[in-house]
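Note that one protein chain is taken out, while the other chains of the complex remain in position.
Residue numbering begins at 1 within each chain, and the chains themselves are lettered A and B in the order written.
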Amino acid sequence: MDIPYTVQARPDTGLYNAKVGIWLFLASEVMLFGALFSSYVLLRVGSETWPQGLLNVPLGTINTVVLICSSITVVLAWASLKLKDFGSYKLYQGVTVLLAATFMVIKSFEYRDKLTHYWVRLNDGTEMTGHIEGKPFNWTKATLSKPELGLTEIHFHPDPVPAATGAHADSEAAHGHEGAAAHESLTIPVSEISRLESFGPWRSTYLAIYFTLTGLHALHVVGGALVIGFLWGPGSRMWRSDPERLTNRVEVSGLFWHFVDLVWIFLFPVLYLL
Amino acid sequence: MTGHNGAAAAAHAAHGAGGAAGHDDHHELGFLRKYVFSSDHKVIGVQYGLTALLFLFVGFVLIALMRWQLAYPGEPIPVFGRLLEAILGPEVAFKGIMSPDLYNSFGAMHGTIMVFLAVVPLAFGAFGNYVVPLQIGAPDMAFPRLNMASYWCYFLGGVLMFASFFIPGGAAKSGWTSYSPLATIADLAHHVDGQTFWLLGMVVLITSSLLGSVNFIATIIQLRAPGMGWMRMPFFVWAQLVTAFLLLLAFPPLEAAGLMQLMDNIAGTSFFLPSGLVVSGRPLEVSGGGSPLLWQHLFWFLGHPEVYVLILPAMGIVAEIIANNTRKPLFGYRSMVYASMAIGFLSFIVWAHHMYLTGMGTKISTFFQTTTMMISIPSVIILTSLFISLWGGSIRFNTPMLFALSFLPMFGIGGLTGLPLGFNATDIQLHDTYYVIGHFHYVVAPGTIFALLAGVYFWYPKVTGRRMNEFWGRVHWATSLVFMNLVFLPMFVQGLEGMSRRMYDGGATYAAQEGIHGLALAIKLNVGISHAAWLLGLAQIPFVINFFWSIRHGEKVVGDNPWEATTLDWATPTPPPHGNFASPPVVARGPYEYSFAGRKGDFTPQNQPA
Partner (left out) sequence: MHEQNAHDVKEATRKYIYVFVALLLGTVITVIASFIHFGNHAVNIGVALFIASCKAFLVAGYFMHLISERKLIYGLLGATGIFFVGLMGLIIFANADQLFTGFR
């Protein structure tokens, strides 16, 4: 038994099955990310403060460029198959997978940055943001009191206090921290700390939506890279048995990849720049 | 071809006669690939059906136990109470008395299981999977392996939901709607609680229905047999197509909301938690600034189309059975098709009528009130067309037809009682009372479930090659119809008296308070409703026995088309082999050519050449 129109297009729709399937899937993805964007808008409009410039714009820009590059390699890989140039296909698609990996590595550095950046509240009500000496990862108040760490005090490097108040002033706070770490350090006894948390999703609504949106997007990058990687590696054997079908598969996986790129095109300004 | 016996295959798989028939290229498939990890749409349909029927039973058991607590608050449940204590522990069912937490868990899970694990999988997963490819003349679904993945995702979701009863803290207990912030703070003692399982289960179930809907739409668009034009598709296929679109586009926002609530539960975010929350007298240590209403919007953006996901396939089944058993074409087939599309479109913009009491502005309330009234028009068009289809027919009153016929007034009651809920002003009184429960159960229980049972009796001969027993089928129908109404009709009275839908003791505490009048009748009705509900359960025993007994002992059908139907599903061998059709069908006519003047016989199959 063969399913019709897996390779050739059905005459009245002009499409093969997988292409209908992927567009339907992408339509549902539009609603998925659309709902998250709607939530973003609603939460932001309803919030009292919205942090700006908390993220590393150069890294975000590099990642944008990485994804755009991967989009062009995907489309060129597909064009290579159309031109029956299997060697170029392998080359382009290999680059795509590498670019996806690069994206993930940069992303993980960004996450690490957030999770080693702290907010602390002392018993007297003072609140500070900054870094703990040794850049520990995602500590909380509970971590401090763990007996095996044997901590009695922490060395804290506060972020420089912005000179002027205003929308753009607090944006410097996050970027300047590398320099600030060098010249000022506070020693805070553990007993003085009433609450400690890193800049994870729990810290604010902004970070919550940042981690959720980029996390979901990263899952899509990983998923897309796995499929493209499969079609680059073991899946590419189909070139000998059924080249047209492989070309279709590459086109369909490419459509998904471009969608992932497209989501990032909106995520970047919305989360990093605005 | 005994080995392909749909229902028989999955239920009695142990003695399936395997590749005895040796149908061309797949006789090498082992037992596992053939009946468990099968990619054949018929096997998957049967798997969906059996699993969904099982969950229908689980969902019923939950409510049967809850009904004891409502009828006799605080008294130990006889027999089953001790069982609950033994299984779930004395902290939730001490001496067989249902605790408030357990009541809440059962309430939330009854709704969740019935909607997401029983009725939708039965209507869409089972009937859709089995019948749609047959009716459009396709050899299988467009993506068979995706189809298998869809079933196994559903199965995993079901396991997660079911397992949540046995984790510390018990299953989710914030209603099937899981409103925030209650859903997040309901069980602060456990980091991974029933709600977490609920959310994970939902994400998996949404993935399942996403895979399913992509597959259905692609199949219907791409795999229609030659000659099967859009307006030659049986109404059932149209209903499934619209349903698939609803699932495709309405579920993702709930998935997004589910992920956000999962973040709230696990990662301590505040998507749906407002600032200044105080729990048990202590301020909650969260960043705050979230919007509880956002959850409601995203939930009901799915929740309302979901209502039509429940009802459209049922309408499709009923339409097929009515056309077949009145022996005449459906009245207004085209208007029914357009009406189902209109329902599909409008169902996306009515959701906030579930939220009139949240303090939305009057303008937006008016908008949703208007769209809600508008959506009743296409629903009435379909129902009226079905009623008029009966006129002048020589009706065959067999079991499927009896169920299909009783669907019409039952759904009618359910639909019409929805109108007062759709009006902003009347909803203020009725919101969250038993009136609402009565309303939507009339739509889903004697409505959709009757249609699904009709479908079981109707397609059973195609799946197994045998009929279910007609006498016991009628007993099943008559008793079910009586008890369904005895359960749900009094709920309207309770609701009008003001009885809240979520009360653990059925309102006894309220009624006992001084200065509160009314509710006295409502409390009394609780006892009657509960007894009717248990009898309704007993009324299903003939069905269950009939269902399994007939697999091996039912009357064998003669020929492939026992109901003398016109659609392509009856043009296949019985039961249909892998690949479905003996030779690829070519469609030459519309779906319901019954009793055409001047034709030999009173029906002309769709694939009979012109």
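Here is the rule we use: a residue touches a chain if its C-beta (ideal position, glycine included) is under 8 Å from a C-beta of that chain, and two chains touch if they have at least 3 such contacts.
Being a predicted model, the structure only gives us computed values, none of them experimental.
Enquirer: Per the definition of touch given earlier, which of A:Phe37, A:Tyr89, A:Phe103 or A:Trp232 contacts the omitted chain?
Expert: A:Phe37
Enquirer: Using the document's definition of touch, tell me which of B:Leu277, B:Leu293 or B:Met468 contacts the absent chain.
Expert: Considering all chains, including the one not shown, the answer is B:Leu293.
Enquirer: Identify the residues of subunit A touching the omitted chain, counting contacts across the whole complex.
Expert: Within subunit A, the residues that touch the unshown chain are 9, 13-15, 20, 23-24, 27, 30-31, 34-35, 37-38, 41-42, 44-47, 49-50, 57, 61, 64-65, 68-69, 71-72, 74-76, 79, 82-83, 167-168, 254-255, 258-259, 261-262, 265-266, 268-270, 273-274.
Enquirer: If the missing chain were put back, which residues of subunit B would it touch?
Expert: That gives, for subunit B, the contact residues 221, 245, 249, 253, 291, 293-294, 297, 301, 348-349, 352, 355, 359-361, 363-364, 367.
Here is the rule we use: only the chains that are shown with their structure count from here on.
Enquirer: Averaged over CA atoms, how far is the centre of subunit A from the centre of subunit B? Could you give it in whole Å?
Expert: Taking the average C-alpha coordinate of subunit A and of subunit B, the gap between them is 37 Å.
Enquirer: Flag every residue of subunit B that touches subunit A in the complex, lowest number first.
Expert: 25-26, 139-140, 142-144, 146, 210, 213-215, 217-218, 221-223, 248-253, 255-257, 259-260, 263, 267-271, 285-287, 289-291, 294, 298, 301, 578-579
Enquirer: Any idea which subunit A residues touch subunit B in the complex?
Expert: Listed in rising order, the residues are 1-5, 10, 13, 15-18, 20-21, 24-25, 27-29, 31-36, 38-39, 42-43, 46-48, 195, 200-205, 208-209, 211-212, 216.
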